[in-house]
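For reference, the structure I am asking about is given below.
All protein chains but one are shown at their positions in the complex.
Take a look at chain A:
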Amino acid sequence: AMARLIWLCLKCIMLYSTVQAVFEDQVGKFDWRQQYVGKVRFSHFDSHVQSSKKVLVATENNVFASLNTRTGELFWRHVDKTGPEGNIDALLQHGQDAVLVVGNGRLLRSWEINIGGLNWEIVLDSGSFQSACLVGQQDTVKHVAVLKKTIISLHYLSNGHQKWIENLPESETVDYQAVYSGGNGEVYALGVVPHSHIAIVAYSLEDGEIIKQVIQMYTPWLSNIQASCSVIDQGVLTCVDSATVSLYMLDLHLQSQMTQIPLQLYVQAFLKKDDSVGYRVIVQTEDHTLTFIQQPGRVMWTREEALSDVVTMEMVDLPLTGTQAELEGEFGKKADGLMSMVLKRLSSQLILLQAWIAHLWKLFYDARKPRSQVKNDVTIENLSRDEFNLQKMMVMVTASGKLFGIDSKTGSILWRHYLNNIPSNPAFKLMVQRTTAHFPHPPQCTLLIKDKDTGLATLHVFNPIFGKKSHISPPPLPQPILQSLILPLMDQDYAKVLLLVDDQYKVSAFPSTKNVLQQLQEMASSIFFYLIDSSQGRLSGYRLRTDLSTELIWEVVVPTEVQRIVSVKGKRPNEHVHSQGRVMGDRSVLYKYLNPNLLAVVLESTDLHQERSFVGILLIDGVTGRIIHEAVQRKARGPVHVVHSENWVVYEYWSTKSRRNEFSVIELYEGMELYNSTVFSSLDRPHAPQVLQQSYIFPSSISTMEATLTEKGITSRHLLIGLPSGGILSLPKMFLDPRRPEIVTEQSREENLIPYAPELLIRTEWFINYNQTVSRVRGIYTAPSGLESTCLVVAYGLDIYQTRVYPSKQFDVLKDDYDYMLISSVLLALFFATMISKRLAEVKLLNRAWR
């Protein structure tokens, strides 16, 4: 027993040294998560209990959720499969039950709405879903009717079992679109022959027999019952003809002639659902904001559902505080006399002192209050950079065209801006033209909005901290835009130059001041860019001419009959690499091939047969068009996820031969000596790099992948992998190293290389989001912070999750629980001990001298 105990102790010690996960008391300290549901398709107020606080929503992102009407928070949420398989076709509610038709009429589900549990689920007969309704009076609903293209079926509400199923008469010609029952023993199927007439079939509730079948008069204006008609008040079918602005009514029980009532219509397009009582309104506006209004004019809460569909984002440093900026401003201005300078300095020092005292006072004041009451409300006014630049502004661009500014520390939305001229099929590219480092010039972001169909683009220039549109008017772009690139050149106001290449291969610059144009002319011969036309498989390189026209300088053509270009990945421009090489076991150095212009081009075969399909990787220099390396992964297919950084490319693919996901890593080395150690030029690197490659088995499919990024690139790199399960895995890059030896030698041990193992294991402590599942991750964004050890991570998909990661642990930060008391008391004790011993030694020496 003793031995066992010791063994346990040892295990604990070992674990302590390796564990790198979040501890319980750190949960929510550096990270936050926001959950969204998406654009609402159906919603229902839970009205069966007077005091109910629930509203049920089913959304276009295949999410079924219950929201708190007081606060707008989620009670529960169910995320179904993406795509048409999980599509929610109908939402019906009765009492405690909510009935959903899912996947184009494939499944019928009943949910318990209090806790969100599944009551039952049944598989429906095949057929395209049209409509569903509850059958029964207000309180005695016992059945659900489901109408499909050719059949109508009735199910018990209690268990989902089918009561009867019947074919619809003349279903080839009549387009049945709606089903209705008033609860009097009849179920009506309403169909329409487009531009001709309405057909109504009445079934008996008991056995499904056809009681009546009526073909109604001429209704040429009607083609869609769901869109323009509804059944109101005990079986009166009401239809709207928007062309003649008329209202038609038809009593279903009597089947009298349809009566026409002309009226003026005012349709508020954004109104999604109105509660029957009229006191509570839930409104979805076209920017996907869900607003809950209790009494006229009183907004209870809003949910920014646009954030469930983030397309791209950037993180921008926060500005300095007013006082810091004051100090900075002093240096920016021109000197005007000694005296005024001294006065200025004194005044700014005074301001600083004042701010410091105010800060102390606040600290003292807060310390007296209990913890829970201290609120650190972040508002746009008190935004300022913290000591280590850990708090940043997240600028998020959503598919609906709404921009958000979110505080990265708390996740609160600080500004929002809706762009209302977004094309239907947009592509966005967000660029930071000027950071906050150039006070007094405001920071500046530019969003390029491109219509994918026409190629026409517009620019939106704004201040990323306040969200305000800049007073600088962007140039009009009459031609379709092929490529945009941010140059490291700056104009006199420190804004980086954005180059836009149109379909005539003409280049325009923004900003296009005289200064910029002059710089461009000087630099023209060293400005290269590439264009990719994936439909023709053409990669081409251009060089800028002094008159801002371009010349074609290289061309690589990949035949589209065999393969297609799937993605092209360059390196991130703000990436730093600290070490030029790797020290080998024998103390020699293997130099990395650090080509900043390298592009990783992913090709997938057009032939999808599992024996012949392949995934190709082309490494091309973006300046010279030189193919540095060309590899082909046979019997593999996409989707391929790629990360390209430093001197390595990591990609993930599906192996059709072994039916599993595999990772492959390519590393490029110059060799044992550098060609030119001072500067890298693509035009002068005649020797091809050495290429090393290794592959591994990965036990899960992945949704997205990104690499960590730190300020100076000293910290080791991790790969952040978004898994379909909602976890975000932080996989050390050292596991993906083509130099991992198959046979361990003294040298490889010296180098700390892990022996090769074909499988990469997923260790649970590598999940950076512990139990905070991030549903449907689509992208991961990483940004460096002011601390070298720390990388900021934002994962976005249906949810948004922000956290920090420390790939090499927090080597530059003292621990939270660092014992300042102990260290200072030890220091003090040592100090006194030396003083006393010195005194004693003196006395002793004196005594000896006397003797």
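Quick note on the criterion: a contact is a pair of C-beta atoms (placed from the backbone, for glycine too) under 8 Å apart; a residue touches a chain by one contact, two chains touch by 3 or more; residues count from 1.
By definition in this document, contacts and distances are computed from a predicted model.
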From "Eukaryotic translation elongation factor 1 epsilon 1", "Two-component response regulator", "NADH-ubiquinone oxidoreductase chain 5" or "ER membrane protein complex subunit 10", the hidden chain's UniProt protein name: "ER membrane protein complex subunit 10"
Sole residue of A:614, A:781 or A:801 that reaches the chain not shown, by the stated touch rule: A:614
Touching the absent chain when the full complex is considered, from A:115, A:338 or A:743: A:743
Candidates A:319, A:625, A:722 or A:807 - the one touching the absent chain: A:625
Listed residues A:345, A:468 or A:809, member touching the removed chain: A:809
Touch criterion as defined above, residue of A:301, A:735 or A:756 at the omitted chain: A:756
Residue ranges of chain A at the interface with the undisplayed chain: 3, 6-7, 9-10, 13, 16, 19-20, 23-26, 525, 545, 551-559, 562-563, 605, 614, 616-617, 620, 624-627, 629-634, 655, 657-658, 662, 664, 666, 676, 683-686, 688, 691, 693-697, 742-743, 756-759, 809-810, 815-817
